[in-house]
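Pasting a structure below so you can have a look.
What you see is the complex with one protein chain gone and the rest in place.
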Amino acid sequence: MLGSGIIRGFIETARNFAGSYCSRERLTTIQYPEERLAQPESARIMPFLVFDGADPKAGLRCTACTICEQECPPQCIYIIKDAVKKPDHIGKMQMQPKVFDIDISVCMGCGICAEVCPFDSIKMDQVFELSSGERFNTFLLHKEQLAKPNEYFRKLHPSDAAETDARRAEDKIKAEAKARAAAAAAAAPKPPSSPKPGPPPKVPAPVPEHAEVAT
Amino acid sequence: MIDASLRQEMARQGVVTTTVQELYNWGRKNSVWPLQFGLACCAIEMIAASMARFDIARFGAEVFRPSPRQADLMIVAGTVTKKMAPQVVRLYNQMPEPKYIIAMGACAISGGPFRAGYNVLKGIDRYLPVDVHIPGCPPRPEALLEALMALQKKIDAQPLTGPDRPRHLDANAPGEYLVPECGEHDLVPSSNSQLWQPPVLVRGE
Amino acid sequence: MIAIDNDTEVKQELLEVSMGPHHPSTHGVFRMNVLLDGETVVKLKPVFGYLHRNHEKIAETNSYLASIPYTDRLDYICAMTNNWAYTLSVEKLAGIAVPPRAEYIRVIVSELTRLINHSCLAGFLLQDMGALGTPLMYAFREREKILDLFEALTGSRMMHNFMRFGGCRCDLPPGWVDGAKTIVAHFGPFLDEFEALLTGNEILRARTEGVGVLSGALAVSAGVTGPMLRASGVNYDIRKVDAYGAYGKFAFRVPLGQRGDVFDRYMVRILEMRESLKILEQALRELPDGPVIDPKAKLRNLRPKPGEAYGRIESPKGELGFYLISDGGPTPYRFRVRPPSLINVTILEDLCLGHSVADVVVILGSVDIVLGEVDR
Partner (left out) sequence: METLEQLKARLETAIPNAKIEIVPNPSPVNQPSLLLDTESARAIAHFLRDDPQLRLDYCSNVTGVDWLKAGYLEAVYHLYSVALKHGPVILRMRTGNRADRVYLPSLTPVWRSCEFQEREVYDLYGIVFQGHPDLRRILMWDEFVDYPMRKDYVEPDDYEYDPTPHDDALEKARKHYPQAPAPLQTEAAQ
């Protein structure tokens, strides 16, 4: 019968219409902003920098190695190294950035910077409400705006953060043990060696798979 | 003018007071009709925002108009290329006042990831006045809704008189903008110098 | 009374209409210069380049790794298959092996992508016919479910940046396979519903049957690939021909059309979705354990030996290939995308001649172009 296909279509539409009152499957609307979609742990929008402890300046994990700057596909990271070094979590003196800027009006949120960072410093944020009427002053984020505490990172990416924290704690224990051993060796009476305490132990920073530290 | 505390008291008693400005802006902000106009990837997220899950209709902005003559809002959703830029400006010029622009996504703001390209316009604000920028590549549909709410706030706050009044109530304000032409190597001119005045930023080593 | 002069002839002339680049039904910034005799198309010239964003030039200045997120933005509905085509080409160029689990994950995400693409295409096609909203809304409802899966896996809804040379960036998160199984199980009933809504609809049939007929011989000569080619009755599916990835291990059929009209193109895509569901069921059931990336594969500073490679896959739109020439440096010397969308519109004029303007819109919808890929 001509029109039977249309009628069958109408029945489908009616089923969906009626179903939208009782079935969550058919009524999928999220009442943003009152209601928010839970973002998965892996969600990534824009990068941020992790710092340990309470002071963003002293605890910043970034060592200004510029790997992220080189690998960033749209080249939206800009780093200037500081002349002054500071100790990292295992007490080794590391470079630190004087300027660390990310232009989020260019950033494509690909997450390659977080992937290649060998110091667990740059991670992906999940805040997407970034709109602004002003282009020039709001979208160039400086080091101060980018730095977020480790607790924030733990909240966003619990499993990733747990793995990172465990690894860093292990590094620290290893470094301390090595320092103790070095100190003990230095303290032992050896005729040629001088009695002053040994230099800080040289422990390579944790390097994840596939990453290579820039030369 | 009625002061705020008196108004609150009256509202509690069931008397709603308003001003012409508030009523006018209330109507405008809740019926922002966008132009049905997608350029690239962000357009898919714009469509997603108008679909069931995010439902831009809750903000009165689901009426995507195919014709610029009926639209209030241009969502520049995607990369504007140099070949497309004259058409985008022309579309904007064809829209009636009051009109607004949301630059959705990194490409529309600054050229984004494609800014190194020879055919990519480095930001639509070289030719048009943008009201709200949304960074992200592409921004989530919620981010578009958030930007729409920001735009609504902006409309709501516009006074109808005085020097800060919107462009459509100011006879001397420009309604149309310069349409660039395709030259032999680049667009001519390469930006609208009246609109595009970037700050000077110097990088040392 | 007005006297009518019967001697005056009605002047007839051809009318040139420019459809696009801003047009409600052009799937992006696509322009067609159409010459009309009344309502009938006598000439049609597509105009491209309104979204030419220099992907190839940018890729020739970027490292091999940095080009992966750019490939997401080629055909922005099917980011996963773009990733795969590019990584496949680089793997061929540099001689990198892929572990079996990664191959399976690639198949799973690509077939999910095919579901997204084909269901959205059906929605857009119906939108072009005037069915505003409803089918597209149903298609997007299902798409959102698959996007949730992709977001849990890769972190982003559309731009996944998931595959790497020698495997995938990360393993499946816990519970992902079960979620995927649920979605695959629910997608079949959704397709039944979708077909009940559309396939039997007399208006859809009247608008699509016998419209835009493409012969098999012309399709092959014009390089048309993908569902368009198969709707014209030519059995050529790169998943079968090259059996790349793990596709050799799955049992699935290749749906073919008979007449090559718009309806066949619609129907082939619906049937392909059903075959994709079969592949997904098998792949999710037989997913092997093991690493998801070749541990020897380099991520940064990849410098393949001088040489060239062409790798291709069956993307939802057709043959998506990447042709790479390396000169031994950190960036490709030549990076070429073989875009299925661009080459599929070669025959647009042949399909549209003699049809009315309204049919042009439907035919273009059935070709299934995405401008990010046409213009790159």
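Labels for the chains are A, B and C, by order of writing; each one numbers its residues from 1.
Definition applied: contacts are C-beta pairs under 8 Å (C-beta built on N, C-alpha and C of every residue); 3 or more make two chains touch, one makes a residue touch a chain.
All values reported here derive from a predicted model rather than from experimental measurement.
For the chain that is not shown, the touched chains among those present are A, B, C, taking the whole complex. Residue C:V234 is the one among C:L197, C:V234 or C:V367 that touches the chain not shown. When the whole complex is considered, the residue among C:V29, C:I68 or C:L93 that touches the unshown chain is C:L93. Only one residue from C:L44, C:M163 or C:A222 touches the chain missing from this view: C:A222. Although one chain is not shown, part of chain A still touches it, namely residues 69, 75-78, 80, 99, 101-103, 106, 136, 140, 142. By the touch rule set out above, chain C reaches the unshown chain at residues 48-49, 52, 54, 56-57, 92-95, 218, 220-224, 234, 236, 241, 304-312, 319, 321, 323, 325-326, 333-334, 336, 338, 342-343, 345-347, 375.
Contacts to the hidden chain, counted on chain B, fall at residues 82-83, 110-111, 115-116, 118-119, 122-123, 182-186, 190-191, 198-205.
Here is the rule we go by: only the chains that are shown with their structure count from here on.
In terms of inter-chain touching, the protein chains here all touch one another pairwise. Chain centres here are Cα averages; for chain B and chain C they lie 31 Å apart. Contacts with at least two other chains are made by residues 28, 73, 108-109 of chain A. The multi-chain contact residues of chain C, meaning those touching 2 or more other chains, are 69-70, 141, 144, 159.
Within the complex formed with chain B, the chain C residues making contact are 21-22, 24, 28-29, 49-55, 57-58, 61, 69-70, 73, 76-77, 136-137, 140-141, 143-144, 157-159, 371-372, 375. Those residues of chain A lying in contact with chain C across their complex are 2-6, 8-9, 11-13, 15-16, 26, 28, 39-44, 67, 71-73, 108-112, 115-116, 124, 209-212. For chain A in complex with chain B, the touching residues are 27-33, 36-37, 45-46, 73-75, 78, 80, 103-109, 128-136, 139.
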